[in-house]
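I have a structure I would like to understand better, so I am pasting it below and will then ask my questions one at a time.
This view holds just a subset of the chains, kept in their places.
Going by the order they are written in, the chains are A and B; count residues from 1 in each one.
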Amino acid sequence: MATLLKLFPTCTRAGRLAHLSRKDWAQSRRGTLLPCFPASQRCASTTSYLTVEMDDNTGVAVVTMKSPPVNSLSLDFLTEFSISIEKLEMDRKCRGVILTSGLPKVFSAGLDIMEMYGKSPEHCAEFWRAVQEMWLKLYGSNMITIAAVNGSSPAGGCLMAMACDYRIMADNPKYSIGLNETLLGIVAPFWFKDTMMNTIGFRATELALQLGLLHNAPNALRIGLVDELAPEKEVLSAASTAISKWLAIPDHARQITKSMMRKPTIDRLLSHRDQDINNFVSFITKDSIQKSLQVYMERLKQRKT
Amino acid sequence: MATLLKLFPTCTRAGRLAHLSRKDWAQSRRGTLLPCFPASQRCASTTSYLTVEMDDNTGVAVVTMKSPPVNSLSLDFLTEFSISIEKLEMDRKCRGVILTSGLPKVFSAGLDIMEMYGKSPEHCAEFWRAVQEMWLKLYGSNMITIAAVNGSSPAGGCLMAMACDYRIMADNPKYSIGLNETLLGIVAPFWFKDTMMNTIGFRATELALQLGLLHNAPNALRIGLVDELAPEKEVLSAASTAISKWLAIPDHARQITKSMMRKPTIDRLLSHRDQDINNFVSFITKDSIQKSLQVYMERLKQRKT
């Protein structure tokens, strides 16, 4: 990966895609944003938070998250992420995505607490809709989606990984993954729960969600939260190996099958989307919850100092 | 546990709580039934079938079933049990319950066959409603519920354990747990099945219910019917250790999460409760089923002699 980046340095910074309309984005794409390297059949683009490298030979794009320090899922990050996935979805040459982190030790630390602390209900609602959108895009993608989990992946980071078709995690017991919301005094919504149930079953989900369990890599493999472990430096190449098996399957049959499996879960959110936003906003803006978040953030700060 | 009981002997026998109105019970509580020991912050009460020891320091109550010879779930036992759980549920200081047996070798032998054999339809209906009530109270409890399964736990005893949040079983292959109803020629109702499916999944439930499987402790652990094994004399202390992890989670977040997981299963019984009673009564009062029960009871008697 490091080599790849050296060979094909990103072309230009995209600015805040979050604030681009779809038309803007389409134009930018025809322009300098996604220059192609015909010789190598590789295209790369970099935005504020993501690098997208498309290999036209394989039809696989590597999406690398780079939002220091810990790839927190802020409103801007999520908007950019959803636009990038949609872009790839519409790209006929793109059949698969490998999602990974460009930061050390962390895949994604999950939802950005700053988007929920001391913010207006309107802002919280906009943020939550962006979280939903990220999941809808990823869980419902027609593309093959492989998570190369090369670091810790709590809460929203775990959701992101679970929304992919296949998960490979760095074989390092220091890295952990899980929906640990209850530890912060908050609650994973029903579609987080549904996604986890579809991954590890009812009972393991009941335990994991109530206790806010963060599973280290070997445990995550044991309970099926990830599908495979790979040496830390080989997570991305293991993802490339894994995706080749998926690429061997005719797309239309795979896509119909994937939709058959996931559509009921997706439909459940779609038919309760506004209600889910309202629930989130009224919960997160409660004084007691705001205090929990404050305590949590102060603890985080103390750890750093 | 033995030490605990010596230090804080039960104060007075409560008589048949089943026949106490809630008002009676509230009064009795203010009276001598639940004396507190301020120094140690421990309260204890004993009724006909149960000992309840509350530790105000931890917020954990130990509920010990003591209905010789095998903690059969009779109508009176179930009524008393439900009242005790409700009492603890309403006690703001109580955050968790450890449910265990005070009898050797058995957690609970399950539903008392004498309540179904040769009884009027009205009695059977009252009995079945009490079975439902026990499950509703336990499966839907806001408290942390840990089953310290220190002996065999067939049929209704297994249901009781499965309704808790976490199960620790004595590591003795002579002890077994499972829904063995078909062996008696009877059928576990849909909410027994739902509870088992939520614990060990569809396929394992299909096998277990059809064959009336009783799993010994190691097998029960292997298929996930219990979560942990402990040496026979350390089941209760293992339960105390386990519950401390649950107590570390903010109650409101854990409770909402638990409800999100279990509410659909609970609602299914609530919306079919009378129908389920009717089904049970018309099934159990059939001549053929009454004969099955008779044969079974005679076999039990022969074993004893």
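Convention: a residue touches a chain if its C-beta (ideal position, glycine included) is under 8 Å from a C-beta of that chain, and two chains touch if they have at least 3 such contacts.
In this text the structure is predicted, and so the values were computed from the model without any measurement.
Q: Please state how many copies of the single repeated sequence make up the complete complex in this structure file, given that 2 appear here.
A: Of the complex's copies, 2 are shown; altogether there are 3.
One rule holds in what follows: only the chains that are shown with their structure count from here on.
Q: Would you mind pulling out the distance in Å between where the CA atoms of subunit A average out and where those of subunit B do?
A: 42
Q: Please name which positions on subunit B make contact with subunit A in the complex.
A: Those in contact with subunit A are residues 165-166, 197-201, 224, 227, 245-246, 249-250, 252-254, 256-258, 260-262.
Q: Touching subunit B in the complex: which residues of subunit A?
A: Counting only subunit A, the residues touching subunit B are 181-188, 190, 193, 201-203, 205-207, 209-212, 288, 292.
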